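For this depiction, one protein chain was excluded, whereas all remaining protein chains were kept in their positions.
Each chain carries a letter (A, B and C) given by its place in the written order, and its residues are counted from 1.
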Amino acid sequence: MEPTNQNKHQAFQQDQKNRGRLLITCPDQRGIVAAVSQFLATHQANIIESSQYSTNPEGGDFFIRIEFECPDLDSKKTLLQEEFETIAQRFSMEWTLSFVHDLKRAAIFVSKELHCLRELLLEWENEDLVMDIPLVVSNHPEAKNFVESFGIPFVHIPANKNNRQEAEQQQLKLLEEHDIDVIILARYMQILTPAFVETYSEKIINIHHSFLPAFVGAKPYDRAFDRGVKLIGATSHYVTNDLDEGPIIEQDIKRVSHRDQVEDLKKNGRIIERSVLVRAVRWHVDDRIIVHDNKTIIF
Amino acid sequence: MEPTNQNKHQAFQQDQKNRGRLLITCPDQRGIVAAVSQFLATHQANIIESSQYSTNPEGGDFFIRIEFECPDLDSKKTLLQEEFETIAQRFSMEWTLSFVHDLKRAAIFVSKELHCLRELLLEWENEDLVMDIPLVVSNHPEAKNFVESFGIPFVHIPANKNNRQEAEQQQLKLLEEHDIDVIILARYMQILTPAFVETYSEKIINIHHSFLPAFVGAKPYDRAFDRGVKLIGATSHYVTNDLDEGPIIEQDIKRVSHRDQVEDLKKNGRIIERSVLVRAVRWHVDDRIIVHDNKTIIF
Amino acid sequence: MEPTNQNKHQAFQQDQKNRGRLLITCPDQRGIVAAVSQFLATHQANIIESSQYSTNPEGGDFFIRIEFECPDLDSKKTLLQEEFETIAQRFSMEWTLSFVHDLKRAAIFVSKELHCLRELLLEWENEDLVMDIPLVVSNHPEAKNFVESFGIPFVHIPANKNNRQEAEQQQLKLLEEHDIDVIILARYMQILTPAFVETYSEKIINIHHSFLPAFVGAKPYDRAFDRGVKLIGATSHYVTNDLDEGPIIEQDIKRVSHRDQVEDLKKNGRIIERSVLVRAVRWHVDDRIIVHDNKTIIF
Partner (left out) sequence: MEPTNQNKHQAFQQDQKNRGRLLITCPDQRGIVAAVSQFLATHQANIIESSQYSTNPEGGDFFIRIEFECPDLDSKKTLLQEEFETIAQRFSMEWTLSFVHDLKRAAIFVSKELHCLRELLLEWENEDLVMDIPLVVSNHPEAKNFVESFGIPFVHIPANKNNRQEAEQQQLKLLEEHDIDVIILARYMQILTPAFVETYSEKIINIHHSFLPAFVGAKPYDRAFDRGVKLIGATSHYVTNDLDEGPIIEQDIKRVSHRDQVEDLKKNGRIIERSVLVRAVRWHVDDRIIVHDNKTIIF
């Protein structure tokens, strides 16, 4: 992996250099919090924020997110990972321990409609969205200048129904080269193959321009107009191989009226699409999401 | 028709005794507003509020709602109705002229869940919803005391799949006797027959406990829970013979989270169901709604 | 204390008989969560929900709310209270341990405007608000029938500027007799004396009909109208002896327009006042609020 061109979030990284996050899923039982908090206290870590959720206290599943501050965290990373394994095994945990200063590496995929891309880059520029963006990929050339004006490489890979395999080969190669953690489909209008989706399972975030499960599939604003709805919506979700059926991360709506024609619904929709997608991405890079049973738990 | 037991809105009726409303639908063309406003000026009526909408200025449909104040309105009702007919014919209008002091007469249908009924009666008691309520009909006895404490007659008509015809015969007889203008299904859990619906076409207002068109049909909260949505909704619509497909009057949503179980969705849903239904009813009794093409125009 | 007339929430109490809640405030330091969760695990308690907050991880204040399920809780109450004292002293904690089946006992104070009272009683009737309501106190007789129809005693204590002392003596006597935990001012239009407020410090919840700190004091809707605001608000807060300056619990707003006259602002305001007050009361009876530094932490 080559170094990225972004060092804009260095102050953040320095500020957060001792900050870690634990995300845990396991069968519910007594003593989990005690064991984990004891482990952290032993390593001089102070719990800063903690949220937990149980589907059912009697024999259900248990989920917790803990953010902690630990002196000299950088030098203790391996140790913590190794020692936590004992607790994890005892409680049959699935877990991840992440370090806030190791920024997530995001690739943004876009087509012709640029409003979601623009919002992501402006929030990133503003430091309201902290991650690395090693590249933007598009099947159209329109976004090139805008993207490059932020110092971010733009890669144009024409993609359509007929060359899907080859296009994805190119994309996968780039994603691997750039060590990408999360793919953001910012109104990317191509369907991904099952193989691609499985490679990045729970790591592809899409924005769908309707209030799911209403208006699954194509042309949701046209269908919302035909139905005469009074609110339109947008939904951000992880991509699975069932169209628009993946775990929902965030949704929002905007009021419309009989005066709004299809074009007006689209215009209003752009406002919610971009804010919903940014919130979903922010929660993902902040390690706030656990996917369970095709739903999301957002801490 | 016997007199109703309600004279609680007498002050309102006195205050609004010269207030009239015109609702008009016709093919769009030049000169409509000029002709109607000239007609009103000739009869010394002052336009208080006016809203219009065209689907398309070139050969589309035109809709207008005009609220006016006219001295001695009571003595001019017949005259206005007759004279307006000339204009109506010239522009091929469908129209209604209503007089605000002639309160709409509403029948409320309810089953076991009473939150929507309660909200309607409290808003009515508060004079925030001005109409006559000559009767409340239920297929269960639960609401009896609450309804009668407002001085409103309560009629218990057991209804279920097997006696639908007879039950509706009783209901229709009551509705006619009480000269009912609008039927409010306040979580009434029985399906109405096509004959019943046609008798009160565009006069039956239902509240559906989902954000239509998502979760049409039964158990919407259970299905919303299963899908993991982040917002739940409620929709008020006119009843047609296509289940949950009638013209939407109003919708609203409320944010939920992974912590909310089905029971929590229902609890939160009750809050939006009742406010959405009350808004829809208020717009109906204020003559703010025109139904066109299975959609509503809300002025 | 005589028994109250309410046993409507018995099913809830039975269902929650092993449920307890810890609310803790203390100086932040390492090991708090470990110690508390260890304590609970030792007593076979399973943590169901836990939220914490630190003003500043370095030398700030630490707050936590833990809800737990503990077998045979009823028989362990005293033991838990006593044994927790050791931990509390070690970390200099202020803390309360409450038992969910011991319902909070609320007195509602009301004047002539009844919309907030009605909402509270209907939510209570619906079991969406679980507490005992041993009495409703009013300086006007209007609410009597409505309150008594719920089987709740209604006490009319005329109160005004001139008899404030005597009226409060009567009220305080009743509050003590009925062992009241929380006083809800549901648009009670009398000012309370400093002595009264101190007796029930952080236990009196008021609803103010503006978006505080805008429009502190009298006639907020008139002033909102004069200023031409586009949103009106309501604020629920704990009462202190600084008028409308107590810790804010909850706020909400509603959009208005130039068409809305003062009466319309009041009508719309009633909708938010009642929902804001109910949310605030629900959080209070669910032990979700810690007051700190004239602000609230809502878990």
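Rule of thumb we're sticking to: a residue touches a chain if its C-beta (ideal position, glycine included) is under 8 Å from a C-beta of that chain, and two chains touch if they have at least 3 such contacts.
No experiment lies behind these values; they were computed from the predicted model shown.
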Decide which residue listed in C:R90, C:K112 or C:K295 touches the omitted chain of the complex. C:K295
Sort through C:I24, C:I248 or C:V285 and give me the one touching the missing partner chain. C:I248
Touching residues of chain A against the unshown chain: what are they? 115, 118, 122, 126, 128, 145, 149, 267, 270-271, 275
What residues on chain B make contact with the chain left out of this view? 28-34, 37-38, 40-41, 44-54, 57, 69
Chain C residues that touch the omitted chain in the full complex: 53, 211-215, 227-231, 233, 247-253, 257-259, 294-298
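Operating definition for what follows: only the chains that are shown with their structure count from here on.
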Based on mean C-alpha positions, which chain is nearest the centroid of every protein C-alpha shown? C
If you average the CA atoms of chain A and of chain C, how many Å lie between those two points? 38
Approximate Å spacing (C-alpha centroids) for the pair chain A, chain B: 43
Going through chain A residue by residue, note those that touch at least 2 other chains and give them in order. 53
